[in-house]
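What you see is the complex with one protein chain gone and the rest in place.
Chain nomenclature is as follows: A, B and C, assigned in order of appearance, with residue numbering initiated at 1 for each chain independently.
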Amino acid sequence: MTRTLDALNAFPAPDFVAALGGVFEHAPWVAEAAAARRPFGRVEDLFAAMREAVAEAPEARRLGLLTNHPELAGRAAREGRIAPDSIAEQASAGLDRLSEVEYARFAALNEAYRARFGFPFILCIKRHGRASLLRNFARRLEADRADERRTAEAEVLRIAAIRLNALVVGEGPLGTNGRISTHVLDIAAGRPAAGVAVDLAECVSETETVVVARTRTNADGRTDDPLIGGRPVPIAAYELRFRLGDHYRAAGLDLPDPPFLDIVTLRFGVADPEGHYHVPLVATPWSYQTYRGS
Amino acid sequence: MTRTLDALNAFPAPDFVAALGGVFEHAPWVAEAAAARRPFGRVEDLFAAMREAVAEAPEARRLGLLTNHPELAGRAAREGRIAPDSIAEQASAGLDRLSEVEYARFAALNEAYRARFGFPFILCIKRHGRASLLRNFARRLEADRADERRTAEAEVLRIAAIRLNALVVGEGPLGTNGRISTHVLDIAAGRPAAGVAVDLAECVSETETVVVARTRTNADGRTDDPLIGGRPVPIAAYELRFRLGDHYRAAGLDLPDPPFLDIVTLRFGVADPEGHYHVPLVATPWSYQTYRGS
Amino acid sequence: MTRTLDALNAFPAPDFVAALGGVFEHAPWVAEAAAARRPFGRVEDLFAAMREAVAEAPEARRLGLLTNHPELAGRAAREGRIAPDSIAEQASAGLDRLSEVEYARFAALNEAYRARFGFPFILCIKRHGRASLLRNFARRLEADRADERRTAEAEVLRIAAIRLNALVVGEGPLGTNGRISTHVLDIAAGRPAAGVAVDLAECVSETETVVVARTRTNADGRTDDPLIGGRPVPIAAYELRFRLGDHYRAAGLDLPDPPFLDIVTLRFGVADPEGHYHVPLVATPWSYQTYRGS
Partner (left out) sequence: MTRTLDALNAFPAPDFVAALGGVFEHAPWVAEAAAARRPFGRVEDLFAAMREAVAEAPEARRLGLLTNHPELAGRAAREGRIAPDSIAEQASAGLDRLSEVEYARFAALNEAYRARFGFPFILCIKRHGRASLLRNFARRLEADRADERRTAEAEVLRIAAIRLNALVVGEGPLGTNGRISTHVLDIAAGRPAAGVAVDLAECVSETETVVVARTRTNADGRTDDPLIGGRPVPIAAYELRFRLGDHYRAAGLDLPDPPFLDIVTLRFGVADPEGHYHVPLVATPWSYQTYRGS
C-alpha cells in the first residue's frame, strides 16, 4: 500500500514502522530509527535516515541484515517461507520457474557462497536479467571477503531503495527507475511510422529469448508507454523486433518477395538499470539505423 | 571441364556435343543443333543458338526436355540415377540431406505435381533457398496448365544457362551470377573497421539458420572475397553477423558490460538471385546502420 | 491585450467589439455579428462565427474586406497610416526595411495587381519568408479573377485567425502555430551533445541569409525553446548551423587541423507554416546525419 510522505510523517511511530518495517528484510529496527528522525521533506531524506541508521548500527545488527536475507532460489523461497516482497522479486527474475537442474545449480552456488562468506548471496535481482545474475554470482564467489561484505551491504540498500520507492509517494523520489523506449521514423516518407508492431525480448541465455513487451507504435511513431518503465531495467541483452515489412506492405508499397527488410531486429545491451535506453528505428524499405538516443 | 569459346568453335562436332551435351538434361540434340551454327563470337550467341534450337524443336522433343528432368529430392536422385550436374545442384540446396519426413513431403508434392501436369516439377534450385523452393512448389501446384508449361520451360533454360556458363569461357558470359558483399565503417574513428569477424547465414526456415560464409574484414573494412559470388544468390532471407563488441574491445575501448552493441545482426531478403546485394555496416559503439548499397 | 474566452463571453457587446474589432481590418461589423452569437465554448467556435458572418455578408461588405486592406510595403504602410497589427505584420517580414529599389518593385507589383483585380494584393505575411512572398505575388498576378478573389478571401481569414489567436485564450485555440526544433546526438559517445552553439538562419534570397535564432543545446542535446515556435513558420529555406568542431575540441578530442567537420550546416525548406519541423543532428567527428523527425 502506497502512502504519501506527509501521511507517514504524521503517523504514530508504530504505524510508521508497520508501513515501512519490511523495507529492510526482517529488520524493523531500521524503520524504528527513522521514525524518530521525522519529519522528512523528501523521500530521499527518509531513505538517507534509514541508511544512517544502518551505518550506525552495531556490528551484530548489520551482519544480521545479511544473514537474515533469503537465498536466491533457495529452499525457503521454494517453500514460500520468505517475505512477500522477496517472493515477488525472485519471481520477477523467473527464479520461481527454474528446472530441477537449475535449482540444483543455484543450491550448489548458494552453499559455496555461504561456506566462504558466512551469509547468503544477496543481489538486487530487479536490476539483473538471468544471465547477469549468474555472471555476478560466479564473479562474487571469487571476491575478497572485505570487498564482498561491502558489495552485499550495497545490494541490501539497493533492494531497500526500490521497496521504499514503491511504498512512499512524495517529493524527491529515489532514482531507482530506468526505461527502454523506442521511436520509429519512416525517412522515405518523412514522417513517424504509425501502427508498427514492436516486440521487446530479453535474451535470458545465449539461445533463449523471452518477449517482455508487445505493442504497436502510435501516430507519433512512439509507443504509448515505455517498453520497460517505472522500475529498474534488468541488466541483460535485449532485442527490439519491428514488423517493418508488414508496415510497408500495409502502406501499399510494392516490395520484392522476400522484401529486403521484413522483421528488423535491434539487439542491444543494458548495463545501467537506472538509465534511459532510447533505441529508435530510422528506416526506409531499403535501410535502417539505430543509435542510443535520449 | 572448362573450355574457351574459341576451342569449342574449332572442335569437331562430336567433341562439341560431348562437351556441351549435358547442358540440357538428357538432350544432346540441343548441342548438336548449336554445333551446326558455329562459329560464335560470344557465349551469349552460343546460348541464343541453343535456345532457338529448343524453340524450333518439335513438340515431342520439347516435352521430353521436361519429362526427362529428374524430380527434386526424388527416388532417382536418392539412388544416384540422375545426371552429375543435377546431383550437384540438388546437393547445393541440401536436398541430399533431408530427413525422412522431408523426403516424404517432397514425394507427396512431386506426385501431386506430376499427376496434375504430366511432367516433374522443375526449378533452377541454384536460385532458391529451401524456404523459397517450398513456397514455389506450393504456388506452382495451383498454376494454370499453360502458364506452368511456360514456367517449367523457362526454368530449364535457367538451369542450362548456369551449366553453360560453368563450361565455357569467352566474351559475353551469361548474366547468371549474383553477389552478397559488405563493408564495415567505423564512423566514430573515421576509418574502415579492420579485422571484424563476419558470418553470413542463410535462414533456411523460420527457426533455422545455416552459416554459409565466415570471414574477417580486411584493412579496407571489406572482405577479400564477396560473401557469395560467382553464382546466383539463392532467394532467401540472410543474416550478416558482425562481432562489433569484440572489435571495439580489441581496439582498447572501455565498453560497458554488457556493451550496448555486441554481435550486430543485419537480416535482409534476397529476391533477385542475379543482383548485387551490398549490405554495409556503418557503426560506432553506440549506433549502427545499414542500407542496400552498390 | 489578451483576454480569456470566458471574459469575452461576459463583455457588453461594445466592449467585445472594441476587443476584437481589429481582427478583420477596418471591419468591426464582423465582431458585431459574432457578439450576437455568444457564448462560445471554444475559440474555434468564435472564429467559425466570424467566418460565417463574413460568408453571409452582402457582396459590398465582402469586397470591402479586400479593398480596405493595406498594400504590402505600400505608401500607406510607409507613412504609418495602416492598422497597428498590419504594421507589426509587415515589419516581421522586413517590409519596413526595404531599399528604394525594393520599394519601387513592390510599388510596381501593387499597381499591376490592383489594376488587374481591383483590390490590393493580400497575403498573410506571417506565413511567408521574403522569397516566398515575391514568388506568390508573381504567381497570383497571373491568376484567374475568380480564383484570385477566393485566394484573397482565404488570406484575409488566415490573417484574422492569427490575430484572434493572439487576443483570446481559451479551449480550442486555432491551429496557426508551427515549430522548428532540433536535437544534437553524439553517437560516438552515445549521449546527447550538450552546449553546442546553434544558429538558425532564414535564406531571404539566393545569396542572403539572416540569423533568426541563436542558442546552445542543453544537457539533453535539445534547445530550451523551439528555434521558432508560437507562430507560423514563414515559408522559406532555412539553415541550421552547429559548431560541432568547437564542441569536440572542448570535449578534449584531438581533431585534425582543419577538422573533418567544423561548422555543420543543414539546409531545409519549410512549405507548411503550421507544421512541426524537427531537424536533428546525429553526429560523430567523422559523420553526420539529419532527417525530418517528430
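Odds and ends about this structure:
The rule we apply is simple: contacts are C-beta pairs under 8 Å (C-beta built on N, C-alpha and C of every residue); 3 or more make two chains touch, one makes a residue touch a chain.
Everything numeric in this text was worked out from a predicted model, so none of it was measured.
Touching the chain that is not shown, out of B:Gly22, B:Gly129, B:Gly178 or B:Gly221: B:Gly221 (per the contact rule at the top).
Residue in contact with the omitted chain (choice from B:Gly190, B:Gly229 or B:Pro256): B:Gly190. Where subunit A meets the missing chain, the touching residues are 187-190, 260, 282, 284-287.
Touching the omitted chain from subunit B are residues 183, 185, 187, 190-192, 220-221, 282, 291-294. Remark: the residues of subunit C touching the chain excluded from display are 132, 235-237, 256-265, 267-272, 284, 286-292.
The working rule: only the chains that are shown with their structure count from here on.
Annotation: the subunit B:subunit C pair of sequence copies touches via predominantly the same residues, more than half of the used numbers being shared.
Copies subunit A and subunit C of the same sequence differ by a rotation of 180 degrees once their CA atoms are superposed, given in steps of 5.
For the pair subunit A and subunit C, the distance between mean C-alpha positions equals 47 Å. In subunit B, 260, 284, 286-287 are the positions where the chain touches two or more neighbouring chains simultaneously.
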